[in-house]
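With one protein chain held back, the other chains of the complex are shown just where they sit.
Chain lettering (A and B) follows the sequence in which the chains are written, and residue indices restart at 1 in each chain.
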Amino acid sequence: MARIRLTEILVGAFMVLGFVALFFLAMRVSNLSLATAEDGYSLTAKFDNIGSLRVRAPVTMAGVRVGRVAAIGFDQETYQAVVTLRIAEQYDQIPTDTFANIFTAGLLGEQYIGLDPGASPDMLSNGDRIEFTQSALVLEQMIGQFLLSKAEEGGK
Amino acid sequence: MPSFSSHPKQRSDQMESGSTTSRSSGDGSQRAATEALVRVRGLHFRRGEQRIFDGVDLDIPRGLVTAIMGPSGTGKTTLLKLISGQLQADAGEIEVDGQSIGSLSRSELYALRTRMGMLFQSGALLTDLDVFENVAFPLREHAKLPESVLRKLVLIKLEAVGLRGAARLMPSELSGGMARRVALARAVALDPTMIMYDEPFTGQDPISMGTLTSLIRQLNDASGLTSIVVSHDVSETAEIADHLYIIANGQIMASGSPREVAASDSAWVRQFMDGEPDGPVHYHYPAAPLEQDLLHSAVH
Partner (left out) sequence: MLDSIASLGRAGLAAVASLGRAHLLLIGILGGLPSMLIRPRLLVAQVYNLGVLSLLIILVSGLFVGMVLGLQGHYVLSQFGAAESLGVMVAASLVRELGPVVTALLFAGRAGSALTAEIGLMKATEQLSGLEMMAVDPVKRVLTPRFFAGLISMPLLAALFSAVGVMGGWFVGVGLLGVDDGAFWGQMQSKIDFNEDVLNGVIKSLIFGVVVTWIALFEGYDTSPTSTGVSRATTRTVVHAALAVLGLDFVLTALMFGG
């Protein structure tokens, strides 16, 4: 009888431990805790080239994460990428003349959007568009330019 | 039948008109028509190329101890498995208590099995349960008894096989003979109408052999059981059986009361009963001549 009881206790502990691990994976390892910041507001921005920016990439201001990329689309008329940003509720003081850059973390790291606040007294609100954008630096283009300039130097 | 369950000696005398021919015939089959609990007709069964039964007819009379004897490997265990529906016959009819085994649905077969007990050659105790729980197992499964009643019942059954003191041992702590006795207690736990013993005597010391034989006899007589004892132990089996069948080479070689079979002058029966290595029944498994095999192996 005591043996059966001990088995039951250990099995119970095992199940609890397993679910704690799942909870840890959900809340601490993955973005489920951030997904609750789903409510917030959306902004759009058009870029000539987004490089390898992905949905869910972070959106930061002064290095602080304020939101994430919610969607990436393509505008057939302007031939630009349309990026929808989801900004957390509490960051509602973003000026209308804010600059959106696509940066790369580290040399080959992931790409993210950095917002550079402007000075306008008007603030962006849901559905607004960020006018000023800076496209991603694409490594191939940089290398191509570098080689070209080297070639020109060599030609002289 | 009540009139049969009083004195074994009387019973043997009543069966004296049975014959030792190769088919159950004459008086035996007349009686069987009314009293057989198990009827086997024209049984054919093969395993791969090997014919195990080749047209076997036999009757297990109700309320008696019937022994099925034969050299090892003739299919005695197989016969019990066929009777209990664990194996399906290739051809022929097996009826238990008027129900044809082959045509039963699974649930009907299980219902029938609650009235059959079987003592396996190895005991077949559940190794993760102790002795008490093993005996309690069929009761817990099929009889919704209060725990206190169940406890008493199990202890009574264990007392009957002399192992009440071993109730809390695990099967791994039992000797082969003890395990078989626990299995016996388990087989009779549900008070079946029929019980099948597969080689109950092998591996028993003389004392437990003696108690076991009297136990089988007592169980049979006290509760009106029908018993089938499968064995190759000639003397013990002859001692407790009311009726004997000897099978060999897929056929019934002899049947009748132990006395009649012992008095038979058939060469088959003589060889088996007296334990002679060679005779009409081959001790050797069928094979090509030895010289041929030896010569072949020399070539390789």
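Methods note: a contact is a pair of C-beta atoms (placed from the backbone, for glycine too) under 8 Å apart; a residue touches a chain by one contact, two chains touch by 3 or more.
Please read these numbers as outputs of a predicted model, since none were measured by experiment.
Across the complete structure, the visible chains that the omitted chain touches are A, B.
Touching the chain that is not shown, out of B:T114, B:T202, B:S223 or B:Q251: B:T114 (per the contact rule at the top). Only one residue in the set A:F19, A:F132 or A:F146 touches the chain that does not appear here, and it is A:F19. Within the complete assembly, residues 4, 7-8, 10-11, 14-15, 17-22, 24-26, 28-35, 56-58, 65, 68, 105-110 of chain A touch the chain that is not shown. The missing chain lies against chain B, touching residues 81, 84, 86, 110-111, 113-114, 116-118, 120-122, 124-127, 137-138, 141-142, 183, 186.
Heads up, the rule we're going with is that only the chains that are shown with their structure count from here on.
Taking each chain's centre as the average of its CA atoms, chain A and chain B sit 78 Å apart.
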